[in-house]
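Shown here: the complex without one of its protein chains, the others still in place.
Chain IDs A, B and C follow the sequence of writing; residue 1 opens each chain.
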Amino acid sequence: MISVYYFGAIALVLIGLYAILVKKNLLKILIGLSIMETGVNLLLISVGYVSGRSAPILSEGIGPSQAVDPIPQALVLTAIVIGVATTAMALSVAILLYEKYGTLNVEEIRRLRG
Amino acid sequence: MVVKRILAIISILLIGYWLAQGLAGVPFGQDKMLVGQYYLDNVKQQTGAVNAVTAVVVNYRGFDTLGEVTVLFIASTGVGALLWKKKKKRTAKTEGSVVLTTGTKLLFPFVVLFGAYIFIHGHLTPGGGFPGGATIATAFLLLYMAFVVYEIPHKAFEKTEGLAGMSYVLVGLIGLAIGGYFLFDWIWQTWHFGTENIGRLISGGFIPIIYTIIGIKVGTELSGIIDSMLKEEVSE
Amino acid sequence: MNGQYAALLIALPLISAFFVPLLKGAGKNAIRYFLVLVTAVQTGIAAWVFQWVYSTGKPIIVMAGGWKPPIGINLYFGHFASLFVLIVAAISFLMAVFSLRAIKVEPIDKYAMLFLLLMLGATGMIATGDIFNLFVFMEITAISAYALTAYNKTGEAAEASMKYIVLGGIGSSFFLIGIALIYGSLGTLNMAQIAQLAATMDPTVAQVGLALIIFGLAVEAEIFPLNAWAPDAYQAAPHPITAMFSAFVVKAGIYAMARLLYIMQDVGSWSSVLRLLIILATLTVVIAELAALRQRNVKRMVAYSSIAQIGLIALAFALGTQSGVDAGVFHMINHAIVKAMLFIAVGYVAMTLGGADFENFYGLGKRMPITAFAISVGAIATVGIPLFNIFWSKVRIILATLGMGYTWAAVLVLSASVVEAVYYFRLLYAMWFHKGGAKVDENIVISLMVLLLAALVVVIGIYPDYAWSLAQKAGADIFKVADYINNVPLMGVGA
Partner (left out) sequence: MNCITCIEYMIVALMVISAVLAVEWRDLLAAVVGMAAVSLFASLLFFMLQAPDVAMTEAAIGAALSAAVFIFAIKRTQRFETEEEEKPGWWVRW
């Protein structure tokens, strides 16, 4: 039996992948990429979770053996920022494409280019 | 058409099944820590931070964070390069409503202050430089929404961005000079500064300094991205 | 000097890139010459590291933050990394000089920053010893490559960049899932410790994780199903950037792939991953050569040829033997030199004659003799004629392939080479035996650069022994994982 968190994470990854594979509007493809990244982040955090433990902030009353793994959380912090950087970059390329071709449909862009 | 869609769905489900098989070997909720346990055991003595995630992000794996800041810098540079125009201007036509404009005027300093609070207390409470910087960028976003003609001071922002990045690398290089390692925490490990107040503000070695730098940098970069995306070319 | 100062290889490009905005007021030429200066200094540092590593025979382990691995992140400048960091820095230097003439599109300051960060990303990917750090450097490389691909701001450039972004996004997500699986089953991210613990890993998890990581890196390394971005991007990017892509960005990807492949060699399901990779690499070679045959744009044609050569390197690494890895590394060195030269020369022709279409190359031997000479040397070398450097590495790769019993792969690769010979000789014929336009003055600096690289090609071709010994040492660095584990001072957490 697979955990509900794993299920949610894999579902997000697959939905994002579906959008990238099937959709033709560039912004839709980028939305798909963004959803996929969220899914991957959720997966990483779920891998680091230990049942019954609390957040890794070692203030009063929480000892080293009562906290969850801090590493995946640090990794996901990095991954989120990288994700938003990629998204911003991709959107500016999309704006550039729209300025050149007047459409966001990839098929039409290929046709216009000839 | 429908056939292709179904084919896509089937192949995606196959990938999902394959992933699930791999994940079955990584049981959920079990203690699998190896290096993580070491961090939890030693974080207070070695870095002076209470928040272990912050310690890992800034101190133990500080190299990753330097890279991450660089990625954001590339994004803001790249957006600036691609949307570069000889002359450009904001094209918004409608001013925000009265509620928005007055609210923005009132709220702006507090939002900035709140962002600063988040990144200064990164080693004690959840948060840190990235959410703090994003909060500051949100304050500028509010200004853009509320006022038609508002623009950030570009030159100053670009220079701040560069200076903040340089000071991050410089902190690392000072560590190389004092402690012999790049990004070495010289404040905590060489000077033992603030050792007696773990859990209070003045502790955590160079974590507050670096998080302040990151907060400023992230705030200016994200506002720069917003600025480049909102402006369009004007023909003369 | 202390070995820790090798961290300057990362710190210098970073701090210089952050310094560029402050330099903006000083004018465009100041920025261009600043770029040349920084890359020259970087080459100097890289030469120092190279000299250190090869004279002592011991790798430099840079420990960031003073934390011992696996607690902290370490950089590993072994025989391979120090050699390739030197190649990265030297080629960046040449390209910075080339950029003095080749880059006219605004804004120059952003170009300089992205250029430095692309170099930084490739350096970091080659040097790092931690898989998540590898991911971060991969993203640095990839995002600056996206921006630089679209830098010319034409429609084609934007479309190529978009393709690259979509593929790169899928790749990086899959790479992260792979990291999650490996971390979840071993609890560590350090490559040396992963290698140590690999035998204890669950085979299914290892297979899925390794396959995902290979899949993620295949975008950077241009392995077959994920390399559709490459020809478009090579064609549309500014000329110096194309040369950088071909000379070291791809190499960084393929090295990372080989490194991760070999540190996981103790896991139970290793050989099945290898077999998959051999099939994909052979397909890359064959499909790229066939696609190159029908191109009318020379830059695009050379791009396809570059992809095919990369497939050959991937094939050599996927064999799983010492001789294969050595041959692959040797081919990487040769290919970096030859393709840098070809792309400078083709880019220079495109700059002066207004486009890299095949018609522009008619009679080039009379119009631009030095450039045409360089292109001829590059073409002959790429095809694999004896007395040129690629001959030696190609022969060794094919021998290693036959040695492992993959006769079909060797036959396919050889017949692809014949196809390659056809289109390169067509180009040579057009250059030397067709009538063209009037003679054009050639820039002295660019001529010197291509002549230097051409001289290197011929020298390695005639005296391959020194380069081969370098390649053997570097190959042993990748292949002998036990030495790699011993060289990294692991703290012994847990294990």
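In this section, a residue touches a chain if its C-beta (ideal position, glycine included) is under 8 Å from a C-beta of that chain, and two chains touch if they have at least 3 such contacts.
Source: prediction; values computed, not measured.
**Student:** Return the single residue from B:59, B:77, B:104 or B:135 that touches the missing chain.
**Tutor:** Touching the chain that is not displayed is residue B:135.
**Student:** Thinking of the whole complex, not just what is shown, which of C:20, C:61, C:134 or C:166 touches the missing chain?
**Tutor:** C:166
**Student:** In the full complex, which residues of chain B touch the absent chain?
**Tutor:** Residues touching the hidden chain, for chain B, are 1, 4-5, 8, 51, 53-54, 118, 126-128, 130-131, 134-135, 137-138, 141, 222, 225-226, 229-230, 232.
**Student:** Identify the residues of chain A touching the omitted chain, counting contacts across the whole complex.
**Tutor:** Counting over the whole complex, chain A touches the hidden chain at residues 4-5, 7-8, 11-12, 15-16, 18-19, 21-25, 27-28, 30-32, 34-35, 38, 41-42, 45-46, 48-49, 53-57, 67-68, 73, 76-77, 80-81, 83-84, 87-88, 91-92, 94-95, 98, 103-108, 110.
Note that only the chains that are shown with their structure count from here on.
**Student:** Which of line, ring, star, complete or other matches the graph of chains that touch?
**Tutor:** If you draw each chain as a dot and join those that touch, every dot ends up joined to every other.
**Student:** Indicate the whole-number Å distance between the mean C-alpha point of chain A and the mean C-alpha point of chain C.
**Tutor:** 28
**Student:** Would you mind pulling out the distance in Å between where the CA atoms of chain A average out and where those of chain B do?
**Tutor:** The separation of the two C-alpha centroids amounts to 16 Å.
**Student:** Please list all residues of chain A that touch 2 or more other chains.
**Tutor:** Answer for chain A, listing residues that touch two or more other chains: 13, 17, 43, 47, 71, 75, 78, 82, 85-86, 89, 93, 96.
**Student:** Quick check on chain B: which residues sit in contact with 2+ other chains?
**Tutor:** As it turns out, chain B has residues touching two or more other chains at 19, 23-24, 26, 32-33, 35-37, 39, 61, 64, 67-68, 71, 74-75, 78, 82.
**Student:** Where on chain B is chain C touching in the complex?
**Tutor:** Within the complex, chain B contacts chain C at residues 18-19, 21-26, 32-39, 59-64, 66-68, 70-71, 73-75, 77-78, 80-82, 84, 86, 158-159, 161-163, 165-166, 169-170, 172-173, 175-176, 179-185, 189.
**Student:** Note which residues of chain C are touching chain A in the complex, please.
**Tutor:** For chain C paired with chain A, touching residues are 132, 136, 139, 143, 146-147, 150, 153-156, 158-159, 161-162, 165-166, 168-170, 172-173, 176-177, 179-181, 183-184, 189.
**Student:** Residue numbers of chain A touching chain B in their complex, please.
**Tutor:** Within the complex, chain A contacts chain B at residues 2-3, 5-6, 10-11, 13-14, 17-18, 21-22, 43, 46-51, 55-59, 64-65, 67, 69-71, 73-75, 77-78, 80-82, 84-86, 88-89, 91-93, 95-96.
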